[in-house]
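Below you'll find the structure I mean.
Heads up, one of the protein chains got dropped from this complex, but the rest are sitting where they should.
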Amino acid sequence: MGIHTYFQSLNDLERIIRCPGKFKFEEHSVSAHSWKVVQYAKTLADIEESNGVTIDWKKLYEITSSHDYGEIFIGDIKTPVKHYSMELRGMLQQVEEGMIALFIEENIPEELKPIFRRQLREGKDDSVEGLILEVADKLDQVYEALTELQRGNTEKEFVIMYREALVKIKKIKLHCVDYFLKHILPDIVNESSNCPVDIQKITKEALAL
Amino acid sequence: MGIHTYFQSLNDLERIIRCPGKFKFEEHSVSAHSWKVVQYAKTLADIEESNGVTIDWKKLYEITSSHDYGEIFIGDIKTPVKHYSMELRGMLQQVEEGMIALFIEENIPEELKPIFRRQLREGKDDSVEGLILEVADKLDQVYEALTELQRGNTEKEFVIMYREALVKIKKIKLHCVDYFLKHILPDIVNESSNCPVDIQKITKEALAL
Amino acid sequence: MGIHTYFQSLNDLERIIRCPGKFKFEEHSVSAHSWKVVQYAKTLADIEESNGVTIDWKKLYEITSSHDYGEIFIGDIKTPVKHYSMELRGMLQQVEEGMIALFIEENIPEELKPIFRRQLREGKDDSVEGLILEVADKLDQVYEALTELQRGNTEKEFVIMYREALVKIKKIKLHCVDYFLKHILPDIVNESSNCPVDIQKITKEALAL
Amino acid sequence: MGIHTYFQSLNDLERIIRCPGKFKFEEHSVSAHSWKVVQYAKTLADIEESNGVTIDWKKLYEITSSHDYGEIFIGDIKTPVKHYSMELRGMLQQVEEGMIALFIEENIPEELKPIFRRQLREGKDDSVEGLILEVADKLDQVYEALTELQRGNTEKEFVIMYREALVKIKKIKLHCVDYFLKHILPDIVNESSNCPVDIQKITKEALAL
Amino acid sequence: MGIHTYFQSLNDLERIIRCPGKFKFEEHSVSAHSWKVVQYAKTLADIEESNGVTIDWKKLYEITSSHDYGEIFIGDIKTPVKHYSMELRGMLQQVEEGMIALFIEENIPEELKPIFRRQLREGKDDSVEGLILEVADKLDQVYEALTELQRGNTEKEFVIMYREALVKIKKIKLHCVDYFLKHILPDIVNESSNCPVDIQKITKEALAL
Partner (left out) sequence: MGIHTYFQSLNDLERIIRCPGKFKFEEHSVSAHSWKVVQYAKTLADIEESNGVTIDWKKLYEITSSHDYGEIFIGDIKTPVKHYSMELRGMLQQVEEGMIALFIEENIPEELKPIFRRQLREGKDDSVEGLILEVADKLDQVYEALTELQRGNTEKEFVIMYREALVKIKKIKLHCVDYFLKHILPDIVNESSNCPVDIQKITKEALAL
């Protein structure tokens, strides 16, 4: 009851581990991931701004920091499950939203309810801020997969994660995506020359898709 | 491709942690849980046999050891999600079954396919073996919740877990449930007299439901 | 060299553990802490706004998310060291700032350097945003200490951490501090009635200072 | 006292780590190992049955699931110690059996004592079930060693573990061993072509012994 | 081959956990334990010296720092196993000594062999240094058990560990034991007044034995 319950619930995301079930040399909690997404998004938005795009920083703040809050209620459901069918995906999203709505209803004081409803909404819409969030989220997938592969992880899932994240990023029309492809990705590839898996080849293939 | 892929996949269940997101003094993997369920079920079936009931040991072996194998594909989805609606629950079970079927189709050699389809089916039916599995599964929930509460865990979810497991067990008509209520549960309650949470009271309430 | 080096460096904060050397039932990384500070600050700023205060959301975003980035270079130096003398404290802050400046100089592209210099500056100034950051940072100290005490941690340092954080918060003149003292802190105290340490008494004493 | 004490003791095996003292990228508890042995044995027995061999499933259930229960009392004593001399080995086995017998005497109710004495006996006899247990136990040693070597572990002990497990398996006359050598082992070897250690060569040498 | 092999082997003791199988809020490696024994022994010897006793510091250095080195070969065998019978105990000690002798024979250069044979001998003899080692070793058992009990650990084994260590210490005739009983133990007991287990009562009983 009250903001205390909300503040206290944040701790739960430190105990939900991303990519459950797969062997990892280093585990990442949803809260650590969320922080990195906030940080990436800030720099991505800076790049947009320096290209003359107007950023709604309040919106960007709200949607990046809270984008995985719903996992408190449903956990880190495996990606293949989410993508099993559009119907199931829709239903899971409905459950997540329903549980968030219920949490707000039961715990958040009347005067703050509208604010929480706006903040904890799904943020990945077609606005600049929504697209930046999508890029930042996938960027963390790139880094999570890459560091595992560089250290010799042999799980094929990390090759898939790396490739799919790249494919999604390159399709988004933003100045910061151009910047990423031109300035950041080449550094990633160069640094991975000793990697047991051929990062250069996988990267080229992903960009060609 | 082949039994190797299946054998290798078993390792994944050591990395899926039960009750994700909640603070725990001690974590339990799905594989450790599965082994304990196998052990409890064996003793529960012994008690049934000593009361003259015939046990199909092959079936019991198959359904207890594999009862959470599907979590390799869908992860440990939070209980509230599973129970959100009968429709979602049905759909999630369908996805799990679909992914298991696909795994068998793609990986298991032709001659062993029928065996794997039978083994990896949902085991909690109304047969003695299915009911024993249900009791054993809930019994582990009792122990997992209880040990946390005894060590001073203040998460309310463990009180709920303990109570709900008891409520489910006591409704099952088996000799081993009578044995549990008469001989095992009193020992559990006696041992918990120093527990910060009043186990005796919660137990009484659960049995009265 | 480049933004890649900066993005990659963020991962380091997942491996720096807060309050090193003291026994903890649950460890918190600097990145998880940073995310929670971002979240608290958002709600605290919402409360300010609903009281008619204007918030510079871009600034708040920048200073909250990066407020502990410098620990990548100097680690989580123990609080007693930081507070040993004003001279040492000043020198340590100088080192941290020097190392951040050097990092920007060597790694950040020319056109983004001014942005990074502004973002990675010390954010705890006397502006509303700086004060909100201070409250949010101390609020996480309250929660970290409290959860340890509730679970039976006997390290006296957590009593000190809890008390000192409260003392610092209550001195800050913000609407959100009034809200915290009136609506959030009473819930914290109520919930801690079973705690081995007398939270109510410590809280009263801290507020009376 | 009573079955409760037995059920509760099972949790101890989650805290005994296999192969203590050696560096491992991934640790395995005795309970997770036990579950995998149960699973391998099931499939191995299925292969025997499909070759016309009769399986006593109750016996197989009992001996596979409990085959390392005695480690609760004596811990995971290092293999070189066990094999130091036949005399010491015999004495250690005597101690383990003595401690199990004492545990049953003190804790298990009179009517269940004979059942527990049978279940917790040493299961690796010359029956089909005993031999399947031996194969399944060594198979897990193969997988444990292999995954470490594939990830770049440089401890020589894992090469020895892998080789010795293969040598033991191939000497056992069972249909499932033929199946393993013909269908499973080639997949293991193929998959290990990128491994820093030459798995193919070690495998050939082991099979030639 | 050579001192390198010996130096490298030291790392193994960081991976052998004391008191395996029992639930612990905090785990201790054999190397951390060894360091604490070295530290306690130093202060205990200082107390002896200040009472006019002559200490052979070289011997004390050698026997305290290496007193558990043999666990590299045999692991942390559970205390009940060691104490099962005098015969088994003797045999296990023989194995440990045999394996140490073999290690020295195979790895240590000829000119250093006599030094290593002396250093890695069993150090708990009746000399002042041997007795100080025994006190220091048991003192760490006191602290390991006590901190678990203070944090709410309900495993009975820690009560036994605490009591048995005290019983052994008080029987040793040394000035530092008198000092411990008069100056250190009372502080331990006073500090444990909030402990769920009655430390004062257990202490009194142990001292009365």
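For clarity, chains are labelled A, B, C, D and E in written order, and residue numbers in each chain start from 1.
Quick note on the criterion: a residue touches a chain if its C-beta (ideal position, glycine included) is under 8 Å from a C-beta of that chain, and two chains touch if they have at least 3 such contacts.
All of these numbers come straight from a predicted model, not from anything done at the bench.
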Neighbouring shown chains of the undisplayed chain, as defined at the top: A, C, D, E
Residue of C:76, C:125 or C:198 touching the missing chain in the full complex: C:76
Residue among D:80, D:130 or D:196 that touches the chain left out of view: D:196
Residues in chain A touching the chain absent from view: 25-26, 147, 150-152, 194
Missing-chain contacts mapped onto chain E: 1-8, 10-11, 13-14, 26, 28-29, 31-32, 34-36, 38-40, 42-43, 46-47, 50, 55, 57-58, 60-62, 65-66, 109, 111-112, 115, 119, 139, 143, 147, 179, 183-184, 187-188, 191
Interface with the undisplayed chain - residues on chain C: 11-13, 15-17, 20-23, 71-78, 80-81, 84-85, 87-88, 91-92, 95, 98-99
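Keep this in mind: only the chains that are shown with their structure count from here on.
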Chain pair, A-B or B-D, that carries the greater number of C-beta contacts: B-D
Cα superposition angle of chain C on its copy chain D, in degrees to the nearest 5: 180
Most distant chain from chain E, judged by the mean position of its C-alpha atoms: A
Distance from chain E to chain B - Cα centre to Cα centre, in angstrom: 41
Residue numbers of chain B (touch at least two other chains): 11, 13, 23, 25-26, 147, 152
Overall pattern in which the protein chains touch one another (line/ring/star/complete/other): other
Every chain pair in contact, whichever chains are involved: A-B, A-C, A-D, B-C, B-D, B-E, C-E, D-E
